[in-house]
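Removed from the display is one protein chain of the complex; every other protein chain stays in position.
== chain A ==
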Amino acid sequence: MDRVPILKLGDILIVSIQIDLEDQSVLALQEDLADKIVDTGARGVIIDITAVEIVDSFIGRMFATIASISRMLDAETVVVGMRPAVAITLVELGLSLGGVRTALNLEKGVALLNHLDGAQIAAAPR
């Protein structure tokens, strides 16, 4: 099973999904992220799905679950980089991802998190 790496940038954890996710990898990522949020005291989580070709109901539910878990642990989640075909398919599938924040790209995702709780990002100008 492949594990998805979690990067830390200031107060934000960044997960960039680059592989075709197995269900077990999805579940492992949820747990790894929860641990990492507590370990680092991160205030935000960004899930980058630029490279993801399909999001089915299982992966979609992971986004919602991660957003809920993060919120419990005092962090906000933003999903960034969704492809147009993925967005069209998700809506038709019936998964609206209510409760999951999205931004068009990583840069906008970071800006959104900063706006949300004033997190201090190492790379961002003060």
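Heads up, the rule we're going with is that contacts are C-beta pairs under 8 Å (C-beta built on N, C-alpha and C of every residue); 3 or more make two chains touch, one makes a residue touch a chain; residues count from 1.
In the analysis below, contacts and distances are computed from a predicted model.
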item	value
Omitted chain (choose from "Cation:proton antiporter", "Cobalamin ABC transporter ATP-binding protein", "TusE/DsrC/DsvC family sulfur relay protein" or "Anti-sigma regulatory factor") - UniProt protein name	"Anti-sigma regulatory factor"
Given A:V38, A:I54 or A:L104, the one touching the chain that is not displayed	A:I54
Residue of A:Q24, A:S68 or A:N105 in touch with the missing chain, whole complex considered	A:Q24
Missing-chain contacts mapped onto chain A	20-24, 53-58, 60-61, 83-86, 88-89, 92-95
